[in-house]
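Structure first, commentary second.
Of the protein chains in this complex, one is absent; all others appear in place.
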Amino acid sequence: MSTRISRDDLARRIAADIPEGAYVNLGIGAPTLVANFLPADLEIILHTENGLLGMGPAPEAGAVDPDLINAGKQAVTALPGAAYFHHADSFGMMRGGHLDVCVLGAFQVSETGDLANWSTGAPGAIPAVGGAMDLAIGAKDVYVMTDLLTKTGESKLVEACTYPLTGVGCVTRVYTDHAIFDVTPDGFAVREAFGENTVASLQELTGLRLAPAEGH
Amino acid sequence: MSTRISRDDLARRIAADIPEGAYVNLGIGAPTLVANFLPADLEIILHTENGLLGMGPAPEAGAVDPDLINAGKQAVTALPGAAYFHHADSFGMMRGGHLDVCVLGAFQVSETGDLANWSTGAPGAIPAVGGAMDLAIGAKDVYVMTDLLTKTGESKLVEACTYPLTGVGCVTRVYTDHAIFDVTPDGFAVREAFGENTVASLQELTGLRLAPAEGH
Amino acid sequence: MIDKTVASVADAVADIPDGATVMIGGFGRAGQPVELIDALIAQGATDLTIVNNNAGNGDVGLAALLAKRRVRKIICSFPRQSDSWVFDGLYRDGDIELELVPQGNLAERIRAAGAGIGAFFSPTGVGTQLAEGKEARDIDGRTFVLEYPIKADVALISALKGDRWGNLVFRETARNFGPIMATAATRTIAQVDQVVPLGSLDPETVVTPGIFVDRVVAVGERPWVKDGAFVGGVDLEGRPL
Partner (left out) sequence: MIDKTVASVADAVADIPDGATVMIGGFGRAGQPVELIDALIAQGATDLTIVNNNAGNGDVGLAALLAKRRVRKIICSFPRQSDSWVFDGLYRDGDIELELVPQGNLAERIRAAGAGIGAFFSPTGVGTQLAEGKEARDIDGRTFVLEYPIKADVALISALKGDRWGNLVFRETARNFGPIMATAATRTIAQVDQVVPLGSLDPETVVTPGIFVDRVVAVGERPWVKDGAFVGGVDLEGRPL
């Protein structure tokens, strides 16, 4: 029987790994949950690619400002110390390697750190990529937040992605509901296995050869 | 005997050709004189490449501001409606073709509109180019302001430049102390000959085949 | 006297020709030039190429322009949304051409057009479907893909305030694509909440200098801003609560 932690617990786990002073972009969807668990006593500066550094939490009811939104087009606030800028400057921050961390969702991550998260490649599907490819190649650390398995039980960690790629060799770490994996030159390494999960049980679930991360 | 107009008169003549609403960069040296003759009742917006649109005249005595200078590093002022920006944005304005007119000095201008104004190519000379090459290729109209002849009596209008080029095929018009020349597909055309000068006398001075400009 | 202000949004868009490439600012509701888009729909220009981050939402604005089949091609990063049914239908029927561009490449290509860059090697999209057929090059140990500028005939953008020289300031994340689109179009048309007197915008804080703006049209303050101050009381679409 494998252990699965909740999405909130996973978000909390990721939040704990982000140091004070980090510049962080949280991707649309589950990664935005991470913001809820960043310690209130630490200053961590959130970037949203539509032109804001120093993004704060959602506004109170009645204080929604249609001019102040995040990349997911949700209402947000700006903290003291924030700054606005246009799209080219904003993506310059990402593409120029100035963000410390971004957290993204994934359909698949390969042993070499390839990320597939923008298209299932299904025939007839309407493609849409947004800023995913820029985030994937831009941040110093690209963390993926995802369930380890698809709804039909297939591993999202794979030898090679079968879905269309978002970025090549860009992922540095994968936070899943079962365990945390580092992407190493030798493939995935188990950084931390949750609950009753073991390297062996994770190997069985993923079908991949896994190693404990160095120093863990 | 040939007619030569003064540098101030030449600056006045250039100023008269600049329409209201034009965005204009006046190069270092003689071209800055043009600003003195822009009609006070017309709004012409001066750009200085070190980061200001809406540059005004020199400040009064005692009001010199070391933070507010032009490309020639002289004290200037900013008019109501001015805007400051950084160097990449400023040169983006030039290189992106947003300036209507720039006025530059020259060592030589060729029949095909090549400009040489940054280096005499003398051995041992220390090269310095500044923004000359960006201005030369950036403005919609590149006007040259110069004496027709060098101090030793040689024509600055030439078949082909012998000095190192600043830009290729970039000059649209040359304002000299003898006459105004348009650069046309057929070479220099005399747009306006000052005083007693004629196409024939200018041909003699320059050694070039010249034609009156169309419609003049 | 320079006066770039025009009396109405209809006047502002009157001469946009059929076949034009039109950039439209905005990211979601923020910075969307709603009144200018409506004026463009009323004006009737067709066979347009539209550059926008998205491909329309619901049945209004850009989606309404699409629904009238005025758009031949759209260049955007994220066409598929929960309420992009107009685009979705046209695309599935093969009635609209899509050029899908990663958002950072979209922004940088627009900026490149405005800054006179011929092309640039981008780090984004390397090794993906969206770089297929594009020139790649290894520089300093990393692979880049060559991307070209996106120019437009017209840009329609929305700003907070403007003056008669066309200087603009924006509000919060409504800034987004406006400043770069203004640089990349032959003619830039800005709708603003308010036209303010020349000299009332601080030259240190002008975001878009007037050199990039051809027409300024006042559309009035939005419901959530009164006399320049945020007053709230609306939903994300700007509708009163």
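For clarity, chains are labelled A, B and C in written order, and residue numbers in each chain start from 1.
Keep in mind that, in the parts below, a residue touches a chain if its C-beta (ideal position, glycine included) is under 8 Å from a C-beta of that chain, and two chains touch if they have at least 3 such contacts.
What you see is a predicted model; the values in this text were computed from it and never measured.
Undergrad: Tell me the shown chains the invisible chain touches, ordered by label.
TA: Per the contact definition above, the missing chain touches A, B, C.
Undergrad: Using the touch definition up top, pick the residue from A:16, A:58, A:83 or A:125 that touches the left-out chain.
TA: A:83
Undergrad: Out of C:117, C:195 or C:236, which touches the unshown chain?
TA: The one listed residue touching the chain not shown is C:117.
Undergrad: In the full complex, which of A:30, A:45 or A:174 touches the chain missing from this view?
TA: Residue touching the chain left out of view: A:45.
Undergrad: Which of B:90, B:108, B:155 or B:176 sits in contact with the chain that's absent?
TA: Missing-chain contact among the listed residues: B:90.
Undergrad: Touching the left-out chain: which of B:46, B:78 or B:202?
TA: Among B:46, B:78 or B:202, only B:78 touches the chain that is not shown.
Undergrad: Counting contacts across the full complex, list the positions on chain A that touch the omitted chain.
TA: Residue positions of chain A that touch the missing chain: 20-21, 23, 43, 45, 47, 52-54, 78, 80-85, 88, 91-99, 138.
Undergrad: In the full complex, which residues of chain C touch the absent chain?
TA: 108, 112, 115-123, 137, 139-140, 142, 144, 148, 169-172, 202, 204-205
Undergrad: Take the complete complex as the reference. Which residues in chain B touch the chain that isn't displayed?
TA: On the chain B side, contact with the omitted chain comes from 48-52, 62-69, 73-75, 78, 84-88, 90-92, 94-95, 114, 119, 124-134, 137-138, 164-168.
Here is the rule we go by: only the chains that are shown with their structure count from here on.
Undergrad: Tell me, please, which chain's centre (mean of its C-alpha atoms) is farthest from the centre of chain C?
TA: B
Undergrad: Looking at mean CA positions, which chain is nearest the middle of everything shown?
TA: Minimum centroid-to-centroid distance belongs to C.
Undergrad: Where the CA atoms of chain B average out and where those of chain C average out, how many Å apart are those spots?
TA: Spacing between the chain centres: roughly 35 Å.
Undergrad: Centroid from C-alpha atoms only, then distance chain A to chain C, rounded to Å. What do you get?
TA: That gives a centre separation of 29 Å.
Undergrad: What whole-number Å value describes the gap between the mean CA coordinates of chain A and chain B?
TA: The separation of the two C-alpha centroids amounts to 54 Å.
Undergrad: Among the residues of chain C, which ones contact at least 2 other chains?
TA: Correct list: 111.
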